[in-house]
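Note that one protein chain of the assembly has been removed; the remaining protein chains are unaltered in position.
In this document, chain identifiers A and B correspond to the written order of the chains, with residue numbering beginning at 1 in each.
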Amino acid sequence: MSAILQAHALGKRYGQRQALADCTLEIPPGHVVGLVGPNGAGKTTLLKIACGMLAPTTGRIEVLGEQPNGATAQLARVGYVAQDTPTYASLSVADHLKFGAKMNPGWDAKLAQARVEQLGLNPKQKAGKLSGGQRAQLALTVAVAKRPELLILDEPVASLDPLARRDFLRYLMESVAEHDTSVILSSHLVSDLERVCDYLVVLVSSRVQLAGETDDLLAQHHRIVCTRRQESDLPEGLQVISAEHTDRQSTFVVRSERALPAGDWSAEHLELEDLVLTYMERPVVHGAATAMQPTGEAR
Amino acid sequence: MIEFHLDARSGIPPYQQIVRQVRQALLLGLLTEGDKLPTVKEVVAKVAINPNTVSKAYRELEHLGLAAAKPGVGTFITRSLGHASLTEHGPLRQELRAWIDKARAAGLTEPGIEAMFQNTLRESAEEET
Partner (left out) sequence: MIWLTWRQFRAQALTVLVLLAAAAIVFLVTGLRMHHSYAADLAACAPLHACDGATPAARALGAQIYQLQRSYEPMFMLLQLLVIAVPALIGIFWGAPLIGRELETGTHQLAWNQTVTRTRWLAVKLAVVGVAAIATTAIFSWLLTWWAGPLDQLKGDRWAAMTFASRDIVPLGYAAFAFALGTTLGLLLRRTLPAMAITLAVFVAIQILVPALVRPHLLPSTTTTFPINQASTSQFHGFSGSQTEFHFDLPTPQGAWLTSQPPVQNSSGQVVRIEDYSGCFPGLDGGGQGDDPDLGQIGACLAKDNLHQTVTYHPASHYWPLQWMETGIFLVLAGALAGTCFWWIRRRQN
């Protein structure tokens, strides 16, 4: 199957403000994709464009092979849960299930019912009276029960307590395992992403800084500590992501597709959180920053 | 049935932690040949991790010859790893004891000993992969 999301030079502008710039992505299916970046980086904008809520100002995007134009065929294949997991406060849990059934021909009523029971939700209770975690679970149930091929979740666990967060992610993973759904979820909490995401997209200052399978990315990056030297002193084939120097010592974070050559340094892999932070802290690189680049091009 | 847990801080990739936990269970005799491993769905429902991670771990176990997948039925353990209980490794234990005494004599405190042990263990694990 082709990519679940393909974007080419995607951009979105609001008046003077550039919310998203020059995004090029090709995300393969069958993954749980983590979209991470600081607040205001453009995560919500990208996700809204992907589900068809917003139209881009430049570039193009295809989701599941089609442009997200709001036609019913596309709407049936993509599920979306917005930030703060909105639900109808005056409608009960059972009403929400009925809502899903009426609005989606592909609704799986058994699945929805089973899930509500498993969660221990009272069907008659109004959604406005549920706790934050319960509301999030309800919103997720509604999105999952229409059996989409792709689920897009915008910071679904940001305002949940740790227990609710864990429950939500467990249910999400269970759905993914059962239905083979692809997921794109955004977060600014890397620790959550580490467990559930196997594909990572780092968005900083409206641009994609890094994209790839998590295992590959972790294998490709190293932290090198050595005596004080210039970037150009490093062997070829290493892309320098960040550099720190004291008067005696240099610390580089480098990326290389091949195995790291031997050298007079100590090298170790980074934790996912460190990796993301490194990319978030470096000055914004314009142009395709996701592909490999020879030494010295990073500014 | 075995239950897995994930230590996010250990620095060991999640799929490897699963492989090691299966291994450990085999070593301790908690799992024997013919036992069924939990399905991917069961694992992720208890531990919020990516299903691909579990699949990868199970494939690794197959690769190591410890388990085999029966399509439509599940993944089963294919061999046991010596029921060795810890008491059977007397000589190992004595060597360890001697080393601890040496470390203490050299001035290391208990936290220091533990740290050195964890570090070296981790290094060796990384090298193993």
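By our rule, a residue touches a chain if its C-beta (ideal position, glycine included) is under 8 Å from a C-beta of that chain, and two chains touch if they have at least 3 such contacts.
All of these numbers come straight from a predicted model, not from anything done at the bench.
Here is the thing to keep in mind: the chain we left out touches A in the whole complex.
One of A:Lys98, A:Arg166 or A:His269 touches the chain omitted from the figure, and that residue is A:Lys98.
Only one of A:Ser90, A:Ser232 or A:Thr246 touches the absent chain when the whole complex is considered: A:Ser90. Touch with the hidden chain on the side of subunit A covers residues 48, 51-55, 70-72, 75-76, 78-80, 82-84, 86-91, 95, 98-100, 102-106, 139, 142-143, 146.
Keep in mind that, in the parts below, only the chains that are shown with their structure count from here on.
Here the CA centre of subunit A is 30 Å from the CA centre of subunit B. The residues of subunit B lying in touch with subunit A in their complex are 6, 8, 11, 13-14, 40-41, 44-53.
For subunit A in complex with subunit B, the residues that touch the partner chain are 30-32, 166, 169-174, 176-178, 191, 194-198, 215, 218, 271.
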